[in-house]
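This is the structure, below, for whatever I ask next.
For this view, one protein chain was removed and the others were kept in their places.
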């Protein structure tokens, strides 16, 4: 299937990805990872939840760590443009026969919970508690100096279907990988906020969360994090990288949190605000699409992911194999 | 006057700043500066015009150098979201009593020329010839490795009035400097594309163009450019920097082209897509607003600018003085 | 006077500069500056003394902070190649009629205290307490990430005489500034350890210590320090930079400690181990010798320095004026 034409006038206006809730099995251990090692700022610790934000963010949180019996993702959240967009979203999702409910979320205004057609839990809101800027409080910067949440990447059993749905709500494809034999999409990168992606989909057992990415200033911050993790007991949490992606052209590192939730540290992709920006197509057999410098990703990178609360995981439609590190 | 509430539903949809035409008095000399030294890519050389683009851009040009009898700026151009937005812009500008005309511009579709209330020439278009990506043709990168045009900064005789007009067409203020005595704006930074600004206004004799900025990957590229310029005959073209701005938090360098058009090399500001992002206020007496590290800007930086073709330059309303380097 | 031929077989073997003792008037305040802000590691706190080392050093200290009634420098210390070199130094210094005494220094072996002909207090030793490496304990890195002490720079009333003396004990000139009218040296950079300098001399009221420099990994660490100092109450301690020196080609920043002792943060000069390396000559009237990018140094940089304990400060022989920032 070809990728669809961008939908320039979607039914409601999504500004950007906003936050994720990681269910973790040891809150103190996860706090040490996200706050002490990565350098996210602890904004609030309330019972079983810790709220974190990155250095240039003024919304209350981009990550919620919640203590739970097993590692899961309870939802991915997206910020809308206005309160009216919340009502438009409610109406449109109802029309599509998708589940909708208003949920209470601390530090946020009205919040609409739904699931996408694959069963992935999404939450939309417009208003979140605003915090004073800290991006010039340089004494607070440490770890990898995370500036902002950048994107989600999800395993999908049917990337064509995922792209079709997210395209309808206004996400635009910037790059994609096609399996030439079947003509089906292997992966696609889709954005709202003007970077290469707010969300991406990769063929695999799904729905599952592949990773959550944070933007950092330069590749040197990623090297600093590698030096730090490899000398403070996190050596085994380094999964892949550092490297330059072919797709997105970003400099990257993949690491695993103590529960196995995958985090990408990411910088230097490109601006995509033009509505007529042509998507870039990559061949599934081209190893430079994974790493411009040629090194294929390890097997775990194609297989391991985080389960979403209440979503049944199924096998993908597409059986093609990517190139895997020997 | 307080800064106005953001206009979230403007009469037409501007995507971003797009390009500028520099009238230059020696085309070969300017080509050496922009292409050989800064590292912009020459896309076309057509008679008296040279078209340039930066490394991650796919539109045909972000800078036009045009041979002329004296150094001027013939227009600032902005990209709209669709062809329909061009017609909406025509109608709205007519309602405001502003001049409108369709002009022919090589490599572009329909182009609407107007002037803002201060007399500054603006051109709107949606469609521009698209070029294949070169952002991964690393052999082409050189000079300061410019990735994209980032913003314009203009002298305005009445910054309150400029902010009011650009706010009406959808630009949102991210940061501003106020003169506490008069309560008037000294300067304001306004965006469409999700960075700190597409356009900024500073109190001064106007309308004039203060500078055009290009985004580069890291501060080290700016250091590379300083090393290069200072050993290839461009020492006197270095005006201010390098430094970190208080406003925008960006790392910067200001240089002058051979005709005195000012260029800023710029990186690492922050994302501003949230419609409810609170503007940051700075005091005119705070030298850290200019340079976070304390060094005030030189006098030339407050006085020198490029004239717009056909626009009469007048004195500013506000007579307050910024802090100037001794 | 021309600079002398290098003395390839000096009377005793100096390995490198080693450490400095800063007399400070508020030990806690200086600790906050050197340890918390610059990032030197506190090795020991013993009564009125704090011992610090940089990240890649294995000797016990490169800086001693000592509480005292007024800000001074009690000595500059140099490491010799062997215990035998200490005895050779004693003999040679006696022959020159210079004062010699064995002094007790905690954490060091035999230590020989003398004064150079200008009265500057020097201490020589071979053996210092050795510490386990910490250069791969990345959790300890912070501030500007200082790796090692790099050099001393001293005001001298007679740079020709200083060069003549240090040349005799094996220091080799790498770069120098000459006053063309008088034919006298304005400044000279001299090394033992294979960089541009272990010690430099600049014309001025002397003997006084102009600055002590620390080596850091990259220019980005210097930018990090500027961001940190300018947002943690040290804005007024930033004196000059950042910039690229013409002389030495190093990237630099000058800051003042709470007592006014000047510190240079320095990186990326070049290797000078060849005994036949030709010194590079600079003209006193060339502003690029100070900063390759053209900005002259401020007046304070030519006038302010730290007094040595027990050394009388006198006016320089050479009255020529360098270029000073307006």
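As written, the chain order gives the labels A, B and C, with residue 1 at the start of each chain.
Rule of thumb we're sticking to: a contact is a pair of C-beta atoms (placed from the backbone, for glycine too) under 8 Å apart; a residue touches a chain by one contact, two chains touch by 3 or more.
From a predicted model like this one, the values you see are computed outputs, not experimental measurements.
Which visible chains touch the chain that is not shown?
Contacts of the omitted chain with visible chains: A, B, C.
Which of C:31, C:79 or C:151 touches the chain that is not shown?
Going through C:31, C:79 or C:151 one by one, C:79 is the residue touching the chain not shown.
Determine and list the chain B residues touching the chain excluded from the picture.
136-139, 142, 218, 220, 224, 227-228, 230-232
Using the document's contact rule, name the residues of chain C that touch the chain not shown here.
Contact residues on chain C toward the absent chain are 8, 15-16, 56, 58-59, 79, 81-82, 126-127, 130, 133, 135-136, 147-148, 193-194, 217-218, 246, 249, 268, 270-271, 273-278, 280, 292.
Identify the residues of chain A touching the omitted chain, counting contacts across the whole complex.
Touch with the absent chain occurs at residues 218-220, 223, 226-227, 229-231, 235-236, 238, 242, 244, 251, 288, 292-294, 326.
Please note the rule applied: only the chains that are shown with their structure count from here on.
Starting from the mean Cα coordinates of chain B and chain C, work out the distance between those two points in Å.
44
Considering chain A alone, which of its residues make contact with at least two other chains?
In chain A, the residues touching two or more other chains are 136, 218.
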